[in-house]
Structure formats: structure tokens, C-alpha cells
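Everything on this sheet refers to the single structure shown next.
Entry: chain A
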Amino acid sequence: MTLASRIPSRLRLGLCSLLLLTAPAFAAPIPVTATFSILGDLVKQVGGEQVEIHSLVGPDGDAHVYQPSPQDVRTLSQSKLLVSNGLHFEGWLDRLAQASGFKGAQVVASQGIQARAMADDDEEEHDGHGHDADEHHHHDGMDPHAWNDPENVIVYVNNIAQGLSRLDPEHADQYQANADAYVRQIQTLDGEYRPRFAALSAQQRRAITSHDAFGYLAQAYDLSLLAPQGINTEAEASAADVAKLIRQIRQEKIKALFVENISDPRLLEQIARETGVQPGGRLFSDALSAADGQAPDTLSLLRHNLDTLLKAMEQQ
Partner candidate 1 sequence: MLRFDNLTLGYDRHPALHHLHGHVAPGSLLAVVGPNGGGKSTLLKGILGQLKPLTGKVVCGVPRQAIGYLPQQSRIDRSFPISVQETVAMGLWRHCGLFGRLPRAQRLRVAAALERVGLERLAGANLDALSGGQLQRALFARLWLQESQLMLLDEPFSAIDNQTAEDLLDLLEEWQAQGKTVLAVLHDLEQVRHHFPEALLLARECIAWGPTQTVLSADNLNRVRTLHAGPDPEAAFCSRTPE
Partner candidate 2 sequence: MLLDWLINPFSEFQFMQRALAGCLALCLSAPPIGVFLMLRRMSLTGDAMSHAILPGAAVGYLVAGLSVEAMTLGGLVAGGLVVVLSGLVSRHTQSGEDSSLAAFYLISMALGVLLISTHGSSVDLLHVLFGSTLALNDAALWLLGGIATITLLGLAWIYRPLVLECLDPDFLASVSRAGSWVHLGFLLLAVLNLIAGFHALGTLMSVGLMILPGAAMRYWTRRLGLLLLGSALLALVACISGLLFSYHLGWPTSPTIILSLGVGYALSLLLGGQGGLLPRLIRRRHLEA
């Protein structure tokens, strides 16, 4: 990595050891590691200045194919708190935590949410794909992408606030206040979009996304989202899947088609070409965009996704 990123971590190391010596006198930021960029942002919202956050899988990264760097391992080993999504989203996490000798506290952000089963079973007809079995096996039948439903984000935020408070009781009030403020922002957002989605007709509530990561969102707003590919980004589509989808688009006259930030856009382009549907824009599923992108934080990610979906659906 670059020299610039190395120096702060050295500094941090220095600060930590300084902290051990003079703990009561100074309140240095608590080192927290989050597994991916969306969680990282949530921790920052709750912890504010009190935490020093590091995300293992950065913006635009794909947690499905993450490979830890030595820096990640070292940062994790120095962290006091590890925030993960759970629901088998980070299959690699246990091994990484062991390898790094991580001894801090852990927060599973999705704890307490109503986990839903694989998306395929809900929205598509039950005529079994060849590769369904694999996917179920991979995620143990649970859809991990819970953060795409604003309701769940509220649960995430509260879990994070509790975790931070246990670790740093002194600032517990502040964490809870930050969390409450953030929850209010999310509720505002939800309140803004829920009626507009509710106003859509059944015909309008259909869309196609290339990565099957919006099951929770679809459930929350009662939408019908179809995907040509399975829930894993590495699953390769069969000709039968694609053919079925094209037929469906033609028969049901779906116009809303989305390419999101980490899945293969070529396949959707082909489907768009074949059905005459214009791609409706980009949805962000597993990662924030870079700071100058369309979804640099979780709130704007949610807003962007809802907005993009709504606009495309209102037009059909």
C-alpha cells in the first residue's frame, strides 16, 4: 500500500500504546473494524468522533470475493470491536478473526432482524433452476442482504450503538443519541418513499436487477424483483434462465431494468438489447460508491436505490 496509509496506522499504534499508559486522562478513538463499507458508515454515524473505523471490504468492493491483505489482518488484530453483518454474508470472517488473533468484542449487526429465505423462492415461479441447490447451500438458505430495507438498518444501528456502549460505557448516552438521530433520518426517508411506492399499480411494481440482493427491499415495499442470475455474483447464468427472463419481460411488459455496481453488466445489456427495454440506472447492493460517487454513505445509498427504482417504475 501507499506510504500515506501506512503512517496513520503506525501513528495509531503509537497512540494505542500511549493510551494504555495514560488511559484515564485521554479519550483516544476506539479502533473498530467493520466487514464492509456500509457497516463502516453505520458505525461512523453512531460512534462519531469516538471511533476510528476501518472497513475490510472498501467502497465498490465485493464481499463475496474478498481476500484479506496483511494490513487488514493487522488492523483487525488491533481493533477493540468487530462489526459484521452475519447471516453468513462474510463466510471468510471466522478464519480471518482467528488468524489475526483478534480478542475484542463482536457485534453482529443483523441480530434480531427477521431473516428471509432466498429471493428465488419468493418472487419467481417455483420451477427450480439447476443451480438453486448450490446457492442455498452457500448462504444456508438465508438472504444476507438485510441492509437494503430501511427498517433493518434501524436494527443495525441500534445493535451497533449497544455494542459501542458496552465497550465504552462513558459515552453510552452519546452513542444512543447519535443512533436515535440517524434512525430519525431513516424514518424520514422511509416515510417519504413508502406512500409513493404504495401508489404504484401491481403492473408497475415489477423490475429486473442483475444481482439478487434486494429481496428485503422488495419485501418492505411489496415489489416484485426478478434476476437473471442467482444470489451469488459468481453464479453463471444458463441459457434457460436468460430465455425465461426475456419471455417474462416480453409477456409482462416490464420496463424497469437495473444494472448495479458489482454484477456483470454485459448480460443485462444483452437482455435490454433483446427486449428493447432501456436500463433504468445503477442500483448499489453490497457496497457504497467512492466518496465522489452516487452513494458515498448508507443513507444516500438507500435514497439512491429507492429513487432510481421508483422513477423507473413510475414510467412503466
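The rule is simple: contacts are C-beta pairs under 8 Å (C-beta built on N, C-alpha and C of every residue); 3 or more make two chains touch, one makes a residue touch a chain; residues count from 1.
Quick note on selection: all candidates are chains of the complex that A comes from, given by their letters.
A quick note: this is a predicted structure, and the numbers were derived from the prediction, not measured.
Chemist: Pick the one that touches chain A in this complex: which of 1 or 2 is it?
Modeler: 2
Chemist: Per the contact definition, I'd like the list of chain A residues that touch candidate 2 in the complex.
Modeler: 1, 57-62, 64-67, 69, 129-131, 233-243, 246, 262-267, 269-271, 273-274
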